[in-house]
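Structure first, then comments.
With one protein chain held back, the other chains of the complex are shown just where they sit.
== chain A ==
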Amino acid sequence: MSDVADRVKKIVVDHLGVEEDKVTDNASFIDDLGADSLDTVELVMAFEEEFGIEIPDDAAETIQTFGDAVKFITDAS
């Protein structure tokens, strides 16, 4: 697993308080990991901070799953 994926997974596990093995590529933050809409905003804020990138609101809306997040951040950084 890539370094980006490890760091994203750590943020997700810390923030949502879920088991690490639940955070799979297709895991939806809201449907599978118990996030509410505010959690998803906070995850995006945490990603921005961790990776030093800007994630615009329209892009943030497309980040639904762990895999989406890893792909977006890998492409952006």
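As a convention for this text, a contact is a pair of C-beta atoms (placed from the backbone, for glycine too) under 8 Å apart; a residue touches a chain by one contact, two chains touch by 3 or more; residues count from 1.
Just so we're on the same page, contacts and distances are computed from a predicted model.
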Protein name as given in UniProt for the chain not displayed, "Nitrate ABC transporter permease", "NAD-dependent epimerase/dehydratase family protein", "Energy-coupling factor transport system ATP-binding protein" or "3-oxoacyl-[acyl-carrier-protein] reductase": "3-oxoacyl-[acyl-carrier-protein] reductase"
From A:Ile30, A:Met45 or A:Ala59, residue that would touch the chain that is not displayed: A:Met45
Where the unshown chain meets chain A, residue by residue: 38, 41-42, 45
